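First the structure, in the form of structure tokens, and then the observations on it.
Left out: one protein chain. Kept in place: all the others.
Moving on, here comes chain A:
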Amino acid sequence: MSTRLANEGRLLNKGKALSFTFNGKNLRGYEGDTLASALLANDQMLMGRSFKYHRPRSVVASGAEEPNGLVNMGKGGRFEPNQRVTTTELFEGLIAASQNHWPSLEFDVGAINTHLSRFLPAGFYYKMFIHPRPLWKHVYEPFIRQSAGLGKAPKDRDADSYEHFHCHVDVLIVGGGIAGLAAAVAAGERGARVMLLEQTAHWGGRAVVDGAVIDGLPAEEWVEKTLQALEKMENVSLRSRCMGAGVYDHGYALAYERLTDHAPDTNSLRHRLWRIRAKQIVTATGAIERPLSFAGNDVPGVMLAAAVRDYVVNYGVSVGDRTVVVTNNDDAYRTAITLLEAGLAVPVIIDARTQAAGPLIDQARALGIRVETGKAIAKVKGGKRVTGVAICAQAGEGSVLEEVACDCVAMSGGWSPVVHLWSHCGGKLMWDADQVMFRPDPEKPPTGDKGQPFVSTAGIANGHLFTAEVVGDGWAAGRAAAKAAGHMKKGAQAPLGEDQEEGPISPVWLMPQGANYALRSKAWLDFQNDVKVSDVQLAAQEGFESVEHAKRYTTLGMATDQGKLSNINGLAVLAQSLNADIPNVGTTTFRPPYTPISLGAIGGAAANDLFQPVRKTPISDWSNDNGADNEPVGHWRRPYAYVRDGESVEDAVHREVRNTRENLGLLDASTLGKLIVKGPDAGKFLDMMYTNMMSTLPVGKCRYGLMCSENGFLMDDGVVARMSEDTWLCHTTTGGAEHIHAHMEDWLQCEWWDWQVYVANVTEQYAQIAVVGPNARKLLEKLGGMDVSAEVLPFMQWREGQIGGFDARVFRISFSGELSYEIAVPAGQGAAFWTTLMEAGEEFGIMPYGTETLHILRAEKGFIMIGDETDGTVIPQDLNLGWALSKKKEDYLGKRAHLRSHMADPHRWKLVGLETLDGSVLPDGAYAIADGTNENGQVNTQGRVTSTYYSANLERGIAMGLVRNGPDRMGEVIEFNKVDGTTVKAKIVDPVVYDKEGAKQNV
């Protein structure tokens, strides 16, 4: 059984016990424990079930690479699935529950899959469920969904808060082990602004566990001394519990700081996402130990050798009383020695190498440990727990020589440098055959804007396994990075590490090397996704020769641990199956983040009310106080209608429509874009921007204009007013304000950079209010200040002056067909002006109206709306707006495109009015059906509805649409489809269904 040792545990505060629950069971641990060590201390080996075969699983590692120990944590607003037990610090009251089992962790029905594994090989789903097609959607997928999935999805709103922080540094060092610390001192002494990140709560990495010696000091003391020196450097910032998550172009890096995961239920921030710009990045990210592939290597109790050591040294936890060590290198002997020194038994060290010699081996032998060279594990005995191992010759096929009882197996297949951050932005790797590892190729680093390297790597991450090399390399990398960032101050000497000599590692990718199928199909590569040696071999056999294809076919490395333990072993097996060299097979792509980071951290402050900016006009507050039922228009919220007590939204729209036609309506039009275009070449420029002529517009007058993209498609429309000899004011649609401004700047900066034109977006400088209806003039005359008579201010003209004491620009323009004035006042007075109009207008029956009424009024007049009648495929000719395409101008944007054969096709769908025979409202977007079917068997179409409303004025549905040869088919009845499968008949009519002569607006 796994238990707590009396005298070990350097990270524990045994003075502070903590209670927590696992699957409802009350357990106890100490401050300093991880959830993994605390569970092991309570003999809770079984922590979850595997993904595909539901095999019992326990932790295999002690750090970020852990594939098995994932739990559901917390409850309510703090519930989160897939929390890794090895990186979860224990806290009082922690609640954890195992995942992926039913009905219970101890007894799981899905475990039957393991007996069916012969029938669930790699690619099983692809092969099995591809035919017949409909079964996938209706039978297979729902069934598989039920059995798949690791954690539960949270149901409640996240109770925690998060933030981002931007910072710029000269040198970012990722990894707070001895290499990172040495690098930080070296870079700091040179005078660089340095940031050093450590993903755990503790500095020093493996060296402090393995008893390295630096500058004559035990690593623990050297780390403490170095930290003190760094804390004194004002230019160095240290952050623990902060993981370097990703490296991106131009020295951009993301770091994930877990502020209160170890002490939740507080009001402080949970996670912070650091958005870092670094001139140089040093990755000192250490290495991950590789498992060995032998049958039953996933049985709870089989662990990485270094993890077994970590649990003893750091947490005072023994995984078992009797531990068999199995290895292909010297490092694992440290585990055996550590266990012996802790008073535990190591019945045998199984060394796959035929020869093993060196100080560590001598030490182990001197302690009386039996060492068996050239041997392998044939299979692990036990189901939910290791009970023993069967030993065989590594060179053979697995004939058992003897069985040894044990309750823990410590395995080591060598070390793989953590090259993830080096590789994120293009750093290349090389294969080191002597050390059996991929390591960064210093000749091919990630490069910046000038081709300069901006990532370097140090220590074990750089392929240096020995203390002396590690600290020396870290020191040199820190110095070089500081220098590359422009900091050259002199510093002290590099630290000196001391090492014991170690013998060479021998590559072992399968144990025993000739293992038969039965053994191979129980030798796990990817614990989380249940991928075995036999699966990768099958993939190779079936032609998935590329490592990327084999990965996707087998799902090797595709789980939440992204193959930290499995990738190298998997690709080595693939290489052997293909009879290729490992470097020729290559690795899969390393992508950020290094380990999963919370969605909360990615969102930062953008949650709840701050999720998205909501734009407000000066009148928005009044509208919201007066019944506005808002609709989103971009980031604006515009009143759709102003709903009164007892009214439905629909009622309100009908009332507003009628009142505006009969009395007086008020519209907040402030969101419409307003662009000032000024300069000696402004007229020439606008003649290019608009399809019609703007240069000839007299000062004081307005003209409706159309804008096409280069490809001839209608992109915006609006009224242009000439303000002075060299200045125009262009109104755009609400959605066009920013992008038409950008469009103009684009052409001015990139094409016509020598034209003298300046553009300014003054949209928000003004509150713009439309005063609309037969009583509009009466209201303005009552307020007084300027002459708004038909004689002085005729249709399509504008004047500047005062209205009721407000400085105002009054545009006599109409989007409703009514007598209408659009009045712009400074935004700071917008609300006051609106209230003044509302109060003074009472006697004239004034009512505010919303966007739906705006739409209905314009549709009754056959006016088009960008986004309704246009969708990026519509040209002005389609909308019968040929009159706005200047014949006089030599050129304008879109002119050339209109000559293309398809644009000039006389049979394009064109705008018409549509009147249903039964008076009903046509469904929006409905298609007009035509005879016959197309090559896909779909009904042919001959048009579609672009705008459709109920008109309270006409007391029936009105609509506009684009119909093939539409204007030539007036009076013809066509059919439109409805979602219920029936059709509705509509007559093709003139789009203008109200006041065709324009008598109402021209008064």
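As a convention for this text, contacts are C-beta pairs under 8 Å (C-beta built on N, C-alpha and C of every residue); 3 or more make two chains touch, one makes a residue touch a chain; residues count from 1.
Here is the rule we use: contacts and distances are computed from a predicted model.
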{"item": "From \"FtsX-like permease family protein\", \"Sarcosine oxidase subunit gamma\", \"Electron transfer flavoprotein subunit beta\" or \"ABC transporter ATP-binding protein\", the hidden chain's UniProt protein name", "value": "\"Sarcosine oxidase subunit gamma\""}
{"item": "Absent-chain contact - pick from A:95, A:602, A:832 or A:954", "value": "A:832"}
{"item": "Residue, one of A:613, A:698, A:906 or A:932, that touches the chain absent here", "value": "A:613"}
{"item": "Listed residues A:439, A:654 or A:678, member touching the removed chain", "value": "A:678"}
{"item": "Touch criterion as defined above, residue of A:1, A:357 or A:605 at the omitted chain", "value": "A:605"}
{"item": "Which of A:164, A:483 or A:739 contacts the chain that the document leaves out", "value": "A:164"}
{"item": "Missing-chain contacts mapped onto chain A", "value": "161, 163-168, 193, 201-203, 227, 231, 237-241, 268-269, 272, 275, 277, 604-606, 609-610, 612-618, 635-636, 676, 678-680, 756, 758-760, 762-766, 802, 805-807, 826-829, 831-833, 836"}
